[in-house]
Every structure is written in C-alpha cells, then in structure tokens.
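All protein chains but one are shown in place.
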Amino acid sequence: MSAGEVVGLVGESGSGKTLTVRAVAGLLSDGLVASGTIRVDGENLAELPEQHARAVRARRLGMVFQTPRAHLNPLRTIGDFMIEALVAVGGEKPAAAESRAAELLAEVGIADPERRLRQRPSELSGGLLQRVMIAATLAMDPPLLLADEITTALDVTTQEEVMAVLADLRRSRGLAMLFITHDLALAGAVCDRIAVMQGGRIVETLQAETMRADAQHPYTQRLLSATLPPDLMQGEPATEPVLVVDGLRKTYSVRSASGGHREEFVAVDEVGFTLAPGGSLGIVGESGSGKSTTARIICGLERADSGIILVKGEDWTRVPRSTTGWRRRARIAQMVFQDPYQSLDRRQTARQCLREAISVHRPRESRPALDARVDELLEAVLLTPDLADRRPRSLSGGQRQRVAIARALAAEPEILVLDEAVSALDVTTQVEILTLLDRIRRETGVALLMISHDLSAVRRVCDHVVVMRGGRIEESGPIAEVLDRPRADYTRLLLASVPHEGWVPQRRIPTRTAALPTIATSNLPILDPQGER
Amino acid sequence: MGARTVRRLLSKIGALLLTLFLSSVVIFSAVLLTPGDPVVALAGGVRPTPEMIDAIREQYQLDQPVWVQYLSWVGSVLTGDLGTSFVYKTEVIDLIAPRFGITFLLVIYTLVLIVVFGVGSGILAAVRRGRVEQAVLVGTSLGVAMPTFVVAIVLIWIFGRVLGWFPVYGPGEGLLDNLYHLTLPAVSLAVLYIAYISRITRGAVVAQLSSEHVETARVRGIPPSRIFRRHVFLNASPQLLSVAGTTIASLFAVAAIAEHAFGLGGIGVLLTEAAARKDLPVVQTLSLMLVALFVVLNAMVDVVIAIIDPDSARPRRDA
Amino acid sequence: APTDEPAPITELTSSLPAATTAVDEVRWGLVEGEPRSLVPGADYNFVWPNICDSLLRVSPDFGIEPGLAERAEFVDPVTFVINLRQGVTFSDGSAVTPEDVVFSLERSRQDVMSPYFGAFVLVSTIEVTGENQVTVNFTAPDSIFREAMTGGPGAILSKTFSEQQGPALGTSAGEILCAGPYALESWTPGSDITLVANDGYWDGAPLVQKLVFSFIPDGTTLTNALLAGEIDGAFNVPPASRAAFEDSDEGRLIVGPSTASFSFGPTRTDGPGANPKIRQALSMAIDREQYIQTVLNGLGEAQSTFVAPFTWEGSEAASVYQAAYDALPEPAFDLEAARALVEESGEDPSVPIRIAIPAGSKELSQTAAIVQAAAQQIGLTVEIDERQAADFASLFLPDPAARESVDFLATAGYQETPGVLTYPQLFVLPPEIGGIFNWTAYADPEVVGAVQAARTTPDPVGAAEAYVAAQEIFAPELLQVTLAGAYHTTFLNNRLTGVVTSVASYSSPWALHLGGQ
Partner (left out) sequence: MSVGQIAAGRVPAISRRAAKRDPLLVAALVTLCAIALVVIAGPLISAFDPNQLYAGPISGGPSLTHPLGTDDLGRDILARVIAGGPASVIGPLVVVALSTTLGSTVALLSAWFGGWVDGILTRVIEVIFAIPGLVLAVLAVSMFGKGLVAPVIALSIAYLPVVSRLVRAGARAELGKPYMAALRIQGVSSTAILFRHLIPALLPTILAQGALGFGYAMLDLAAISFLGLGAPPPSSDWGVMIASGQPSLLNGAPEQSLFPALLVVLTVLSVNIVGARVTVWAEAKSS
C-alpha cells in the first residue's frame, strides 16, 4: 500500500480478513502463528524484536474495530483513553495532551469535545464511540489506518457520517487505510483498490472504479451479483387485508439519563398499516426507531398500550396469553429472528425442532406422519434431509436460518414476520434466503412483514414499505413510490446514505450528537411468560 | 462521584439495610423456632430457676406480642445492651469485648496473607502461562480441597513440634508477639482462601487480558506494565473486591476453627462454645454482629466499586 | 514407639522440692476450662486454693497441718475449738477476725445447696469465744468435721468484703478477698485469671510474682501449649499424650497419688442400671488392665471399690482401712460369668442401656466406648449419650426427672480432703440424710446404721471399724462400677519446681512453694 491509498478487503465471513489485519497489528491470539513478512516503511515487523515492533506499530499504525464499545475500557473516561497514548507513547505532558485530545475529537466532528473527554464510554452512542476510536488512532499521526468492519454495527445514516469523517481525514492528512467490509458497494464507494479474499487467499485485486467490468474470478462475480439491484416485485392487487394495524402505541418506563427517577419512553407511536394476503410489507428505519417493537407486538410478545391489530377482522390484542391463546395466535403470525443460532435450541436437532413445532398444532399426529411433514418443510426451505439430524452448532448460518423459517412455517401461519432475518448473514447467503422467502410467499401465499436496515433487501422482496423514525411512521406506500419518489426528508436521507456507485459520504446532520440512552436491543429479555413486563 | 452514582449508592445501601433488617428477623425468630419453651431456649440448656425465668421474661419481654419482643430486642442491641448470658452468667458484651481484638487481628493477618499470596499467585498464573500457571493451578486445586483444621493440625505438627519455629498456643502479648503467635493460625485459615482467591484472580485477569479494550491498548503501544495496572488489574478489581467483602465476613466465622486448634480465645470459639452450650442469647448476638459486619463490608465494597466503576448498577458479588 | 505398652509407674510423687529462686510469671493451664466462680464450694477448680486459705491445711500426702488456725480440734466429742493464728491478715492487709471465721462457716452451714452443707449437719452453734477463738458446738460427735476443715468447708473469706460484693462475689464480674498466698488481680472472661503474690502471707510470700491461669479445655491444645513451652504447667494433663510428655525437653510429667477414679453408676430406681446383676455383669466384662493401658495410658491402677486407698493415707486408722480394702475381692474379668449374670438378671437385653458422658472428655468418651463394646460381648446394647457440660451438670440435680432418660452416667470422681466417709456416704445413705447421689434408693439398714455410727464415733479406729463393716456390705453392690484409680498428673516446665503434685492440689495452696529450680 502506498501513502494515502485506501485499499478495501472484501470477502465472505471466515475468509480471513480479520486475521490478516490482526497479524499486521500484532494481535494474533495464542496458538496462532503468522509466517511471511509485514513491512512497514521498509522494516519487517515479523523479524523485529518484540519491543521494537511494538514501538513501530504504536507510531505507524492505527487500528479501529467493529465494536468500539468493547474496545474501550469501560471504567475509564474518554479523556483517559485519548491522553494515555499521548503521554505513555508520545511523551507529552498531561496538560498538553488534554488539549491535543480535544483538538482530535473536534477533528472527527465531535461537538463539545471538553465535555466528552470527561464522559465514560457508556454515556456515548456507537457512532460517537467509533469516532472517538478514530480520533484516538490519530494521536500518533500514523500514516496507515486499519479499519475492520468499522461501520457494520451502525445504521446507514450513522455509517455515512463515520465514512464522511474518514474521507475528510484522508483528504486533510493523506491517511492510508486498509478498509475491511462485507459490503462491496461501500468498498466500491470509498476505496481505491479492492482485494477480494476467499478461504484465506486473495483471489483477485481490482481497481474500485472498474471492478464490475474487470472482475474475473467467479467468486468476485458472485459477490457482485449478490449486490446487484434486484427486480422490482409486482404487488398483487389488494383484496381484503389479512392484517390491519392501527393506532399502535407502546411506551416503556426507563430510567432517565441522569439515573434516579423513571420516565416514559415512547417506543412506538400511532403506528398503522395494512398487509394484504400474500403481500409483503417492509419496515425500514434507523436503529431504535421501533421496528422490532412493532413486530413483537404483532406476534404477541409485547402488549400494546393502545391501538388495534385486526387479523381477518378479529382484534388480536384481546386474545389471552394462555397456552390456547398462544396456539391460536401461532396460526396467524410467526416470527424469524436475526440471530439464527440463538433462535434455535442448541440441544435440538433440526428434526426434533420441527417435530416439536408441528406437534403443538397436531398433537395426535403419528410418528410417520410427523416425519413426513418434517420432510415437507425441509424441502420447502431447500434443506437436504441429511442435515435434519444435525444440531445448530454443525449447521451454517444460512442453514440455521432455513431451519428457523421452516419452523415458522410449521404452524401454517398467515403472516411471517422477519426481524432483520438476513442481517447477520453474509451477502451471498442473504441473497439465497431472500430468494427463498420470495418463493415461499408465492407458493404458500403467506404474507411477509419484513424488518430491515437494508433498503436493497426490502426493495428485492417487498411490495409495500413503511419508513419509521423515533417510533413514528414517516412515510408509507408502495415500494416504488416511496423509494424512488420519496416525500419525507428522512426517507431521502436514508436513501442517500446507502452506498452505491459514485457515492460520496457527507456529514448531513452535524448537530446530531445522539446522547440517548443506548440500550442494546438485541440483549433485552424477550420472553415474558406472564405476558406483563 | 456524580449525583447518579450517589443516588444509586443510596438505594444500594437502602437495600443492604433491608437485608440487615430481614436477617435480624431471621436470627430473632431462632428463639421462636427452637422446639420447646422459649424461656428454656434462652436459658441455654440450663434448667432455669424461678428467678432466672423472671429475669428472662423481663429481659426479652416474653409476655408482649412477638413484634414488641423483636423491637425491644433490636432496640437494646442497637443501644449497646446485648443482654445477659444465663450460661456464662455475664453480660454478653463482657463476653464479646475482650475476645474481639484477637479475632480481628487474626482476620486482618489472614486477609493480608490472602491478598498477598492469593492475588499474587493468581496474577502470576494469568501472566506467566505455562509452567508457573500449571504449578499454581495444581497448588490451588489442592488448596481448595484442604480442610482448614487439617492444615492447622499439620502446621502444629511441623512448625510447632518438629521445627519449633512458631508458637502453637495462645495469642501472645503485645502486637509483635501477637503477630508471631497468630502466624500459624492465620496461615491455616488462609490456605483455602488463598487457593480460592487465586483462582478468581486468575480468571478475572485472564478475562481482562484477552479483552478487546486491552487489545486496543496494546495496539496503541501502551507499555505492558501500564496496561496491566490501568486496564487489566483495575478492571479485574471490582470482582476481586466483591469477593473480598464476603470473604472477610465469613473469615470472622471460620476463624473459630483456627481459634479452636490454636487455643485463641476469640469470638469464633465463643460462638461455637455458646452453640454447644445452647446459649441462644450469645449465639444470636454474635450472628447478628457477623451479619451486620457482612452488610457493612458489602456496603463499603459497593462504594469502592462504584468509585472505580460508576456503571456498576449491580455489582457482581458471587463467584 | 506408640505400639509399646506404656511403662508401669513405680513411684508416685506427692510434691516437688520447694523452689529457691523467684520467678516473675508462671502460666498455668486449666484443662477443666474457665471456673464459674472462685468462691470455695461454688465451683471446683485449682484457682481458689491459692487465694483462700483454710483453717487447716491438707499436706501433699493427705495429712493434716495447721493453717490459718494454729490449732483447731475437738476439746470434747461435741466441742470444736478454733484458735486463729496471731496477726494473720487478708491479702489487702486487713486482719482475719473470728467474725470472718463464723461468717465463712455459717455460709456453708446455712446454704442447703452448698456442697459443704453435709459437713455441718451435726453442728449446733458457731460462736466467737475469744479474741482469736471460735467454738463450734455439735449435736453429736462428728468424726469427719476436722478433716473437712482442711478444704473448702474451712476456707475463710473476708466478711465485710464478701457482703459488699453480694452475688458478684468471686465471679468474673466481681472480686474476692481471702488470706491465701496469692490474691486475685484480674479475670478476663474467656481468656485468663491473673493472681499476684500476697507478700503478707503468714507462711512466707510466694516466689512467683504473677500466676496466670489460662483456660484450655481442649486436651490437645493444652498438650501443644505445654510441649511448646507456651504454658508452664497444668494438672490433669491428658494421659493420651503421655509419650509426648515423657519425651519432652521442655518439661516433665509428674505422677502423683490421687483419690480420683473413673467409674460409672446407675441414675435411677428402675431400669437395667438399678439391677445389681447388670452392674456386676458389666463390671466383669471389662478388662481393667486393658482399660488402664488404653484410657489412662498406664497412669492409674486397678481399684477394688470407689474409695481410693489414698483417702486414708494420713489417717490414724489407716491399717484398719487398708486391711479391709485388701480383703475386698479384686474386680474380675470373666465374660462367661458376666453372660450368666445377664441371663439371671431378668432384664431384656434388647432394650438399650443409655450411658451419659460429658462432651469433650476424651477419657470418658473412651470409657463409654469400652463399656459399649464390653456390653456387646455379653449380649447387652449400650447407647452413648454425649452431653454438653450444662446438660450433663443438670443430671446431678435433686429432681429424678432429670435422669429419667439415662441408665448410667460415667464420671471421673475424686475427693479433695482426707476422710474416708465423705464420699461413700453420698451413695449409701438415704437422700434425706445426705445421700445426694443415692439415685437407686439403696437402703440397707445395716449399712445406714454402720455409716452413721462411723460418723459419730470420735475415736478414729472405732469409726474405721464401723465403716469397714458397712463397706463389706455395700462394696459388692457396685453402686459405682469403678474402672480404675487415676493418678494425679502434672506437667511442669523444667525451669520450675515446688508444686503439690498429689490430689491435695484441689484443696491446698499448691503454688505456695512454686518457683525456679
């Protein structure tokens, strides 16, 4: 890599991207041995004595990770974090280091840097923390930044901001960057060169501008086709809707940011939409906008404060949360979750899992009949029967998600709710699953309610879309109308944030310093057997 | 400490006070749960004379409703009137006061040993993987399987009788002599805890060493010694502190074993002797004291942890 | 090696040569635990004899010597005159007056609960009859009163001080003032009692400035402390550690004569314990030699009845007692005969026999185990009921209900003053006239008559003859099944000497001549 160059490293999960940068950064864990050479400014790090290599790395390399929160010491302030390297490595006086730290924070676009220096990581949002990490790596003014999926955990708008900061730095400092991502579109938009990895090897290196044309390797082509804009779905003319949601509202009582007293937090506010039988509706919006909450209310996992959910004319908010109530509800709506590993019982084989799901609704079914139905379901999700006797541990992510979908279909529901069902999978698998879902919808006539960050995924599968922000619906309508001729500013912002060819990241909302209490939504307890929280 | 931390601490301390209150109810109800007449229970296995019966009724207000009895019991304990032992025929306070010092010294001594050797060996095992770690792991496996009293007997045999390096009886006189006399008792008490704390320390330090924020510090070129102090040890310390809190409290009770073996007249021995003599008033008072100690120590530990880690809404306490 | 038989004891030492050099401090271990009180009679311990002098003193070999009284003797069969020594003072310097004597004796005489009450039952009046004289008048001649005056019953307390102290007198909460060689300085409950030398003591000030008693109820702990030199001396050291004591470079084990014996006896009027045949059977099933080797580690000897020969060692009629004792059959070990006795007894052997022992006594718990094993061999079952001190003590209350749940209790009994009658009369007389341990309601008119005659015969030989006549009848009844006489054991640091090492240390100022070698 030469100075000021941005090189992208793309490839599917497990292809060795992270290991590569960790080897460069000297972070290989015990038991892993790197061979070969790593030259920084002509010095081979692999041959240098440990002490010396550490000094070279400290001054010549900066590294930013996917999960900034985990990479910051939770017990120390942002200031401690920023100043530490300046003092311990750079040999600056603490007072000087502090003002320098504030400057660096300002450089990455953090407002009120003095206050931030006194805060702890827990008080900052993910986007801010990622910027703090970037600012910290700048302390030693390194020529090279290693960035490992630094935006994967962020939503599109925040991703754009972080990328904008990096673009600025590149311009102002001539910073070179090794940029790792799953997202070819993003890589194409920000990198000069792109290296494609598969199974631990770089299979091909391409110039970013011309990658579509130049791609030779079949794997690269597969990656590229996976991100191609898909055909638009043709929505069937709406008959009587299978699902009518109206005036849905849900508030949580949370501790206020300053601790102490509790306050009401509106997660879902006056949400309403309809879903046609066999139709598909996408819900998009930034993180924390209330998408999951809406989905959970529809499936009965949460109780709405007010509003109605009509399924075939019956109000489902009134169905009791008894076992029989759950059984009735099960035939209406089923859900597929984001993390396919966590959403299966790790002790059950695929077959046991499906058998259980079926027998809930057909308690008197005989063994052979049950097994026949299991095979049917497996076939529907394109799983070979030999996988049926494996436990989740020995299935791939895509296969697990197929089992989860098959399980959801076991109840023969009217609606399938997909909460970020493909976000955790790598691109090629995503495409497979989305295609599968589309096929199932056509074949079985189940209606899809698909929640996603990913506008292209929504575009591929859905006929209607709802855009949410802060618990409210900003805009809704047929997919083509909303995504191609957005009316709401927020929809426009969302669309503009999605990396695409010729995309230049911009700082669009400089005032947003998001100090909301950031609750990791995926870690919240979900099952509440009593029904009330 | 921010207002938020203070508020969180206050509610924590409130919860601890509630714990204290509830456990005092549990301890108080020992009298009611003892089979037979509460007067006999309170007389402590002695057949009470009519004067004693009157005195007990008077002291414990046995004619009053239960809650009045409880309140007056707690009230008198709070005002320093710990009641009378009918077995020892003295004020409970006179039984406890002269014995407390030696137990306290023993616990402190033991604690120093535990911290130095337990935390020390735990860190060593975490930092020096390989042979040192193996040695520490084998040692601690043995250590957690060693009954304290067996260690005491072995120590008496080796150091007291065969080598004659350390005294094996009594607390001695004067602080230095006290410490000399308490060496073997403290070691015998400490062995099990050293092993226990060593394992916890090793676990906590290893977890921190492989944590991502330590990785970041390494990439940034922070010197290893500094990383260890400011990132690894600091972050491991809340867990160690909370274990230390419960350890000290239980040491006061377990001290009985060493006191028994080495003939130290401390409160541990008093507690077990009183139990053997069914002297409920003494046992109750001492139990309450130990529980209060536990609660206070934990409150202190929570404060320290809250200073280190203001986000510790729920300090991890158990191991 | 531990498997060797312990060497037989050939010589008993009743006292060590008096010390010659002064010692600042001596630490003494009390394996009996913390005393409940230092008032003579309120508790038995080794502390009070050094604080409170008696009118007469029992010598180490159980003879009688003058004490606070220059002379105290019967001037006629029913008049006992006490002549106080000139100028004796309490440890605070105040004079010992005849009023103090009257006060002290009346304390025991008027308190039915006092263990000394029995000594005063024949007394009619106690009066001051001169500047230094007190006269005790009797309703009948009393052959054991003078001997009683050597121990606790004759101990003298300061009247004014005692009255001031009230119920706190002599407890850890109060103080005590007497005329012994040492005075109480401090008492830390749970830890120790410190005595200081009484420089004004009439028989010369002790050489030890400070005598500190530590409470070490655990035999092993005491042994460790003695062997490590942490504690300078102790009585009743555990016989189990004999080998360790004898090998010690730190101190020496001194074996002295004693009246103490290990025995077990019946507790109620019915049940197997009350059946003499069962008692005889159990007695015959126990091998005494083996018992002495295991429990006492050889530090004792077989004993034919529950009164030990040392009791009459200093008596004028010693030869009469000895001849009668020698005539008693020695306890036999005969399992066959024992089984036959069980058959004859008519008791149901499947009903378990409960034997109570106090917790924490290794010797008694071994004793119980031995009785249990012996019983098993002759077809009886024995259950062991180990009781805490307080529980065990309650077995001795007058109310028979306290003993209902047990058949036997095992004890180590001793007699701290000379006088043959003192101990057996507790067992053979009806409870109304002093048989406080006569729990089987043993009532042989001949025995009662003879024992009472022995008490009221002023002539020692006459009294002895009356007693041995009774003994001949009650000894075979085994009102106590005596297992062995135990020697008085003392462990003393090598730098020290001068203590009384016989059972007289229970009632005489045994530390008076204590000091450096």
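By written order: A, B and C. Residues from 1 in each chain.
Methods note: a contact is a pair of C-beta atoms (placed from the backbone, for glycine too) under 8 Å apart; a residue touches a chain by one contact, two chains touch by 3 or more.
These numbers were taken from a predicted model, which means no experiment stands behind them.
Shown as candidates are B:Arg99, B:Arg230 or B:His260; the residue that touches the absent chain is B:His260.
Of the listed positions A:Val56, A:Leu184, A:Ile309 or A:Met335, the one in contact with the omitted chain in the full complex is A:Met335. The missing chain, though absent from the display, is touched by one residue of B:Ile56, B:Leu95, B:Leu271 or B:Ile305; that residue is B:Leu271.
Touching the missing chain, out of C:Leu56, C:Leu105 or C:Leu227, is residue C:Leu227. When the whole complex is considered, the residue among C:Gly33, C:Gly360, C:Gly379 or C:Pro458 that touches the unshown chain is C:Gly360.
Hidden from this view is one chain, which touches chain C at 1-3, 219-220, 223-224, 227, 238, 240-244, 290, 293-294, 357, 359-360, 362, 365-366, 368-370, 372-373, 376, 384, 386, 388. Taking the whole complex into account, chain A touches the unshown chain at residues 299-301, 323, 326-330, 333-335, 337-339, 342-347, 356-357, 360-361, 404, 407-408, 410-411, 523-530, 532-533. Taking the whole complex into account, chain B touches the unshown chain at residues 15, 18-20, 22-23, 26-27, 30, 33-35, 41, 141-142, 144-150, 153, 157, 161, 192, 249-250, 252-254, 256-257, 260, 271-272, 274-276, 278-280, 283-284, 286-287, 290-291, 294-295, 298, 317-318.
Simple rule for what comes next: only the chains that are shown with their structure count from here on.
Centres computed as Cα averages put chain A at a distance of 89 Å from chain C. Inter-chain centre distance (chain B to chain C, centres taken as mean C-alpha positions): 43 Å. Interface residues of chain A, counted against chain B in their complex, comprise 25-27, 29-30, 54-55, 57-59, 61-63, 65, 67, 70-76, 80, 84-85, 88-89, 120, 122, 133, 136-137, 139-140, 258-260.
Note for the complex: chain B touches chain A at residues 3-5, 7-8, 129, 210-213, 215-223, 226, 230-231, 234-235, 308-311.
Chain C meets chain B in the complex at residues 36, 171-173, 188-191, 214-216, 218, 221-222, 224-225, 227-228, 230-231, 359, 388-391, 394, 397, 402.
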